[in-house]
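Complex shown without one protein chain; remaining protein chains in place.
Residue numbering begins at 1 within each chain, and the chains themselves are lettered A and B in the order written.
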Amino acid sequence: MKKRTATVLPGLGGFVLPYARPFLAIALALLVSAGLILARGANPIAAYTAMLQGAFGSVAALANTGVRATPLLLGGLGVALGFKAGLLNVGAEGQIYAGGIAATAVGISPLPVPPWLHLLLTVVAGFVGGALWGLIPAYLRAYRGVSEIVVTLMLNYVGIQLASFLVQEYAPLGEQGVFYPQSPLILPSAHLPILIKGTSLHGGIVLGLVLGVFLHFVLRYTNFGFRTRMVGENPEAARYAGVDVRRQIFTALSVACGLGGLAGTSEVIGLKLRLFDRFSQGLGYDAIAVALMANGNPLGVILTAIFFGALRAGAGKMQVVVGIETPIASVIQALAVLFVIAIGFTERARVTRREREQEPEQERAVHGDQ
Amino acid sequence: MEISSIFNDWLLASVRMAAPLMLLGIGGVFTERIGVFNIGMEGMMLVGAMAAVAGDLVTGSVWVGTLCAMLAGGLLAVIHAYLTVTRRANQIVSGAAINLLALGLTNLLYGPLYEGFKYRPRVALYPKLAPPAWQEIPILGPVLFAQPVIVWIAFALPLVATWILYRTSWGLNIRAVGDHPHAVATAGVSVFRLKYIGVILSGVFSGLGGSALVLADLGMFGPNLTAGRGFIALAALAVGSWNPTWVAAACLFFGAADALQLRAQTWSQTYGVNIPYQFLVMVPYLLTIVALAGLVGRTAAPKTVGKPYEPESY
Partner (left out) sequence: MDRNGDIALRMVGITKRFPGVLANDNVTFELKAGEVHGLLGENGAGKTTLVNILFGIHQPDSGEIFINDKKVEVTSPRAANDLGIGMVHQHFMLVENLTALENIVLGLPLERPPLLDLNPARARFRELTKEYDLDLDPSTPVWQLPVGDQQWLEFLKLLFRDARILILDEPTAVLAPSQVERLFKTIRYLADEGCSIVFISHKLREMKEVADRVTVLRDGHVVGTVDPRGTTPSQLAQMMVGRDVFLDRRSRPLSESKQAVLAINGLSCQDDRGTLALRDLSLNAYAGEIVGVAGVDGNGQRELAECIAGLRQPTRGTVQINGKPVSGVVRDTSLLGFIPEDRRKTGLVLGFGVAENLILKTFAEPRFTRHRVMQWGAIQQEANTLIQEYDIRTPHSMMPVRFLSGGNQQRVVVARELSGDPALVVASQATRGLDVSAIESAHKMLLRERNRGAAVLFISTELPEVLALSDRIIIMFEGQIMGELDAESADVGLIGELMLGHREVAEMAAGETV
């Protein structure tokens, strides 16, 4: 996003706040949550201090933050790409499972290839798994005009169930003789490397960062990105400009779902090292929140994912120190998104009025000279 | 005898499981008719369910619980209404954020809810309306008369809602404002008021649906109890063409599918037919997709659903 014009907040006079919206929203969210913490009988300052420590206070904490941020980053990029194409891909949860399934299938198979290739194939499989999961909503949306929202939502639940089935003891991806449904161990050759010894921080974060930058580049500097953004902003004008809108939507949504698949992949081959029944627990929905807060911008997704990861990592410490349960992190996240969209409107309203009333002024200025 | 009792069993469950969906469907009709998309109904149902249990737990009264549920859903809906109507934010984003908030809040308060209890207690349920004698009537008896009161309410309300929508002037306004808000404004009717009422109604009904989910048979709350039922109700809106009675019928259909998969899990074990339960659980969701895909080109959604109302853009 390029230069923005002045944002005026209600009651705050003529403040100029370029890019500050998300930070203000986070501050407000933290404020409201402090109220909740107080109501539960704890000290908000102590709580947030604990949270900061848990997120950034040590190497282990930073690693924890990174680990939590990774699936949010990858999933968030998927949702963000959809956003840019004008689509609401709320099926990240299902894509995570689909990617996890595909990656597991390849990851537990002893393939006669060198380790790096095994890893590569596993990652690619995960991407493809997610993309395949997105085929149906992509087709229905692009070529039949069916809203992708409900379809992807439904497929989330289908994905959870499918994965659950596949890791049962009697199923193709199930491990025998364990008390909790899970797949066999992913072969070491298909593991994502650990970045910091002694922590769980794995290469998935690097994958996410690289893809984030790459996606930014694609959107800004490639024809594919240009077409995608055009379709996202105004599909009719895109059609008039000669873009095959349906194909663009189909492709963009498929790639976005593939990114969601990568989120699941990285969890399975980087962190958990097995496909566990119900391993996601809502990561997909968090990824949606990440993308929404970043307004679909890949670089913003990186920042937001780290923030949300920090929240999650810190929440664990917060529970230990002041006794507030970990779901508080979700509450803060949700409030942050709500505040972002509440604040965001003001700029738009001013603009709508101003652009309308500017018309006579500028008309005069222009035609008066002829 | 066995076959008919299975069938009865299934009908009974269908009706009971459809009830929450039907209640959400009514709310959904009102909010989409006035032009606001509310995918937050899932979250509103969830907080409603928890509030119902909480209220019932504290006072022992199922009706206090119901009231609490409606209040909780309504409050979340006020947030959604404020964001989408007054602030003109993206309606999907707002609904998604509200779902996240609901999930977070209910998970956060789940511990405190059952604090002090070793096992989750079963709270007071909705009474069954008819005398036991009636329940013995073959076939119809159990299906119709062994239902908790809330089911009757869920069946009656769509008819009331349909009557209101097509037979009152307020209903006419509702039908008009989602299609052409400026026409309604220039006719001298307050668009903002209609939209707020529509959204809040969807929250109240979602809360009521949550209460129906939890106080009909279950009696206790669990994390993420709603499991996407709020989204299924959204699909029912399109299938039912935004007419409360048809939407309720569609919800009945989806409820039957839901009940079928639960029953089938028991049947398959009883009869040795080994269908993994996961596939049965998938059925209602897949069915929704098929229903939506089949409707392509025939949907007539209210024209301005999803677009914010801008009084100046005349």
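What we mean here is this: contacts are C-beta pairs under 8 Å (C-beta built on N, C-alpha and C of every residue); 3 or more make two chains touch, one makes a residue touch a chain.
The model shown is predicted, which means the values in this text are computed figures rather than measured ones.
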| item | value |
| --- | --- |
| Chain not shown: contacting residue from B:I6, B:L71, B:A124 or B:A185 | B:A185 |
| Contact partner of the left-out chain, one of B:N173, B:N243 or B:T288 | B:N173 |
| Per the touch definition above, residue among A:A102, A:A238 or A:A315 touching the missing chain | A:A238 |
| Identified contact with the non-displayed chain, of A:A69, A:L87, A:I149 or A:M230 | A:M230 |
| Interface with the unshown chain - residue positions in chain B | 166-173, 175-176, 179-180, 182-189, 300, 303, 311, 314 |
| Where the missing chain touches chain A, by residue | 2-3, 5, 220-223, 226, 229-230, 233-234, 236-242, 350-351, 353-368, 370 |
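Methods note: only the chains that are shown with their structure count from here on.
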| item | value |
| --- | --- |
| Centroid distance [mean C-alpha coordinates] between chain B and chain A, Å | 28 |
| Interface residues, chain A side, partner chain B - complex | 36, 40, 88, 90, 136, 140, 144-147, 149-151, 153-158, 161-162, 164-165, 168, 171, 282, 285-286, 288-289, 292, 325, 327-331, 333-335, 337-338, 341-342, 344-345, 348-349, 352-353, 356 |
| Chain A partner contacts - residues on chain B that touch it in the complex | 39, 79, 82-83, 87-90, 92-94, 96-101, 103-105, 107-108, 111-112, 227-228, 231-232, 234-235, 276, 278-279, 281-282, 285-286, 288-289, 292-293, 295-297, 310, 312-313 |
